[in-house]
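The structure appears below as structure tokens.
Note that one protein chain of the assembly has been removed; the remaining protein chains are unaltered in position.
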Amino acid sequence: MRATTDMKLSGVRKKNKIKWKSYIPLYLMALPALIYVFINNYMPLYGMQIAFRELDFSGSIFSGKFVWFDNFKFLFTTKDAMIMTRNTVLYNLLFIVVGTIFSVFVAILFNEILSKRLAKFYQSAVLIPFFISMVVVSYLGFAFLSSENGFINNSILKPLGIDPVSWYTEPKYWPYIILFVHTWKGMGYSLLFITVRIITISKDYYEAAKIDGATKWQQIFYITLPFLKPVIVLMTILSIGRIFYSDFGLFYQLPMSSGALYDVTTTIDTYSFRALMNLGDITMSTATGVYQSIVGFVLILVTNYVTRKFSKEDSLF
Amino acid sequence: MKKNLVLVLLASFLVVGSIGCSNTNNGNSSAPSNESAVPTAENGDAGKINFDEEPYTIKVNYAVLGQEQPDLPKIEAKLNEITLKEINAKIDLEGVSLYNMANVYALKASSREKTDLMLLMPGNRYLASFANNKMIRPIDEELAQWGPALTETLGDNLISGQFNGKQYAIPQKADQKNTIGFHFSKSILDKYNIDVSNIKSLSDLDSVFAIVHEKEPNMTVLAPEVSVGNIASILKWNDGLGNAYGGLLDPNSTKLENMYESEEFVETIKKVREWYQKGYISKDVNTSQDDGATLLDNGKVFAVAASSVGFAGGSIKPIEKQSIAMYPPVLTTSDTQLLLWSVASSSERPDKAIQFLNLLNSSAELTTLLQFGIEGEHYEVNANGTLNVSNNKNYESYWPMFGDYSKAPLSETYVTASGLSVEEFKLKQKAWNDNTKKSIAYGFIFDPGPVKTEIAALDAVAAQYAKVIGNGAVDPTELLKKFNDSLYAAGLQKVMDEKQRQFDAWLATNNK
Partner (left out) sequence: MIENKDKWWSYAGHIVMIILSIVAIAPFLLLLMSSFTDEATALKNGYSFFPEKFSLNAYHYISSQWEMIGKGYLITIIVTVVGTVVGVIISAMLAYTLSKHDLPGRNLLMFLLTFTMLFNGGLTSSYIVYTQIFHIKDTILGLLLPGLLMNAYNVVMFKNYFEHSIPNALLESARIDGATELNIFAKISMPLSLPMFVTVGLTTALMYWNDWTNGMYYLSTNSSIQSIQTILNNINENIKFLQQNNVGNMVSTGDMPSATIRMAIAVVGVVPMLGLFPIFQRWFVKGATAGAVKE
């Protein structure tokens, strides 16, 4: 199928090469968004320089003395530097791998459901967590996990005769809890997102496969998954670019900022927040952002380069 | 492709750069006006307000809870009548949401929005850094010229608005200094006939807690007053001189020590640990988002370790409470720094700003107007001189931000909550204030600038350990060592040395 599209494309390409003018409407259509991106994203980039300057409000904020990397130092002075980098990267990798497998698995099964009415209900139901803010999730989490009144300790472990667990002081459970909540919160949206792709796959392919005697597994492996590949690759590239970022609510509010859990919950964002909470220094917080951006940028370039090598049409640029 | 990218980036830099430049120009043009704004040099009429010029509008940023009060325009109109007459200026009040104050001020300063007076609250958190960042300006000259009432009413307290030897802010006079101790639920005390008035040490409380724990098994015996605090840190007196890293453990000492290593602190956490193990403290103490104070009012908690023990010895609202002090009241710099008025460095007329503060501190009328609103509309005057504000919906001010409250009348609700009569209230308050000592370091403010990086790292470390240890949730012996090791690894010694150096220099110049 792809081969035929490509052939058509190259045929079209030759014809259009002469017609430069025909692109003008396309550029015009892109213009509103590009103007917005310029204003919203590019113009403020000028301000990134304050990460390298002393904070000085006496004149323009962009005229403080250059201190180069002084504002970055606080990120690297403690032993936490290692821990927070490890946590940020590992959790993100975990989210990419588990999240992708889980959401593809659920979406495929979801699309096998024959009752459309129930399917609609499920779809709405699993989207609910997507609407609840992380702060509220943290309160709900506390209702489940609190030592004294927690639902899990009182209504599940106690009747089973298991000793209550002090959830907020036991780091070993938290990687699972964080992964669970992350998946729980995002499942409705990823289901929607992948379903969008699955429903556009023409039924003809499946019909033809059935006639050829293909099993359901074969249909999934040879039709559905190849169709989903581009979007999965794309989402992975984009996630890798954000591997130094973390959902602040998930790592700060959900564990109730419990000190006993820091070894498994500190990420670059939460560390920076805790360190700057009292100082409120905008040059240092900008420095954190610059550090995350540059690492993310390098990673996305590398991933994109690798993707280009293996499958050109799936790369970003 | 890359060349094009560079072009786009360059273009964006140029556009924004031009704003940056125009800002610099603003900055420069306002800088000379700072000097010219002081008219003394020209006419020599010190302290005489010029009524010939166009009235200047003073932009005043003060603290609000999210939104301004609906009747603020009425108050402003009334206020302007007075200020036009007295100091030839108009006041434009703009509320700043309390929880977001640092951000809002930083944004205003970086975009050079018009601001003259800024209320800093809690001021001890912001004064040093704002002064370092030059967001606020020194006001010594203006104060000398335009602030006779300020010097008079505030007296010694003015020193808490100083930083590095210069006056950067005008404090609000503290009506009283609270101290550390406990609040107990009165109904429980009465029920079991417990007398807490003779409690002298933490160990004295063992038997009290034991009784309540036994008789009221569903009640939490002890909690920290605020959920972000921890019991041991609340109960150990310490003047941190600006932050928790190295402080004076005694109001007369001049040697900085690491509180977390001190014998007294270790004793305190051992006691708290013992209480925790006996089940007096909730297992959720480190993660609960509900304050001990709230839990006490709702009957869940019997006692809270508090830093808000005042002269009234308790209160009757919303439930009846009895309080005991575990340490005599000692005034530290940060106490009078709670509310600080400072002048923005971008202000065109710092002289007018100080004139307004001076007027505020000399006029009970203005204080009453800004605090309680307009008589007949927002409050009524009671026979005993207090103000009845119970019918007021459209204007209230939450904190004593506006001038000298010892001149203004008291709010009825404030007095009745203490369970005292007005006379008793005033007498007790005065006795308490006369009894309040000043820390030897009163007036000293640490400049964190040179060790900013270390403090950021230390804040991160403290956030990890302080609460866990201070609430007794874990065995402290081992963890405390780990905590202190981490503090030193994050630069505690460097911060303490720097603080001690600054403090010694301050002591020397102040002849202490």
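In order of appearance the chains are A and B, and numbering begins at 1 in each one.
As a convention for this text, contacts are C-beta pairs under 8 Å (C-beta built on N, C-alpha and C of every residue); 3 or more make two chains touch, one makes a residue touch a chain.
This is a predicted model, so every value here is computed, not measured.
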Chains in view that touch the one left out, judged over the entire complex: A, B
Residue of A:Leu45, A:Met82 or A:Leu225 in touch with the missing chain, whole complex considered: A:Leu45
Of B:Met121, B:Ala457 or B:Ala473, the one touching the omitted chain in the full complex: B:Met121
Contact with the hidden chain (one of B:Ser110, B:Ser486 or B:Gln502): B:Ser110
Contacting the left-out chain in the complete assembly, out of A:Pro32, A:Gly161 or A:Gly213: A:Pro32
For chain B, residues in touch with the removed chain: 1, 4-5, 8, 15-16, 19, 23, 64-68, 72, 94-100, 103-104, 106-107, 110-111, 113, 121-122, 178, 218, 225-229, 290-291, 293-295, 297-300, 307-308, 310, 317-318, 338-339, 398-400, 417
Touching residues (missing chain, whole complex) on chain A: 1, 5, 8-9, 12-13, 16-17, 20, 23, 25-27, 29-30, 32-34, 36-37, 39-48, 50, 61, 106, 109-116, 118-133, 135-137, 139-140, 142-144, 146, 148-151, 184, 187-189, 192-193, 195-197, 199-204, 216, 227, 230-231, 234, 238, 241-242, 282, 285-286, 289, 293, 296-297, 300, 313, 316-317
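The criterion applied here is as follows: only the chains that are shown with their structure count from here on.
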Mean-CA-position distance for chain B and chain A (Å): 40
Contact set on chain A toward chain B in their complex: 38, 42-47, 55-63, 70, 73-74, 77-80, 139, 142, 146-149, 166, 168-169, 256-260, 262, 271, 274-282, 284
Residues of chain B that touch chain A when the two form their complex: 8-9, 12-13, 15-17, 20-21, 23-24, 26-28, 31, 102-103, 106, 109-110, 112, 125-126, 129, 132-135, 243, 282-284, 286-289, 345-346, 448, 452-457, 459-461, 463-468, 473-474, 486, 489-491
